[in-house]
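Of the protein chains in this complex, one is absent; all others appear in place.
And then subunit A:
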Amino acid sequence: MSNASANLIALKTIWIKECTRFLRIWVQTLVPPAITMTLYFVIFGSIVGERIGTMSGVSYMEFIVPGLIMMSVITNSYSNVASSFFSAKFQRNIEEMLVSPVPTWAIILGYVGGGMARSMIVAVIVTCVSFLFVDISIAHIGYVILTVVLTSTLFALGGLLNGVFGKTFDDISIVPTFVLTPLTYLGGVFYSVSLLPEFWQNVSMANPILYMVNGFRYGFLGQSDVGIATAMWVLIAFNVVFFSGAYYLLEKGKGIRS
């Protein structure tokens, strides 16, 4: 058997293992996002949204749907990989991979693939939930797919980096709580940045999540607070940087080899 096909089998094995893991605990991994997003739709969309009226020319409910889906994608891809990789480190079953000839890229793609699979399933669930509240039309399906794939990859890579650096279970909850959640809420999920004063608009431009939410919103509604090309390049650039960082750290054995 050639090295290439052996490596592909290894990659597929890690991916299946990761998918089996989150599907085995589906009550913890797939149900909570559905409940949380339903509450968002009910509270922000139906109750508060009706009083807000329209935003960027569409109903408030329609405006927040892409952002809420994206929020689920970000949270789930990140937490899936961070917790799975850290648990593997903690239980030392990461050694199963380290002693075997699995190349570093396959370990990264296997874990990232698992995070992506979970975030895609959650995205589908949240989208289905949103159908209960609003009729959604998709303006550019290509951008919807591209944005969601790039975003889930990016945050899965982010979760992997967190898992590599994490030394305690606290370490893997610090970034989602103190970095990810504020950036997501300030990334234009619930409002258009054009409503902010100029200074805060400029500050918002430094938030990478703004580009993801707007790229995704462009796919759904055909409108965005930022240039769509800029949004895609920002996403691609972050993916390259995060993948390179993860590759370097795993090759070096950071946190996993003595």
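Methods note: contacts are C-beta pairs under 8 Å (C-beta built on N, C-alpha and C of every residue); 3 or more make two chains touch, one makes a residue touch a chain; residues count from 1.
Assume contacts and distances are computed from a predicted model.
Going by its UniProt record, the hidden chain of the complex is named "ABC transporter" among "SpoVR family protein", "ABC transporter", "Fe-S cluster assembly ATPase SufC [Lactobacillus sp.]" or "Lipoyl-binding domain-containing protein". When the omitted chain is restored, the residue from A:Pro103, A:Gly222 or A:Gly245 that touches it is A:Pro103.
If you put the missing chain back, the residues of subunit A touching it would be 1, 3, 5-7, 9-10, 12-14, 16-17, 20-21, 24, 87-88, 91-93, 95-103, 253, 257-258.
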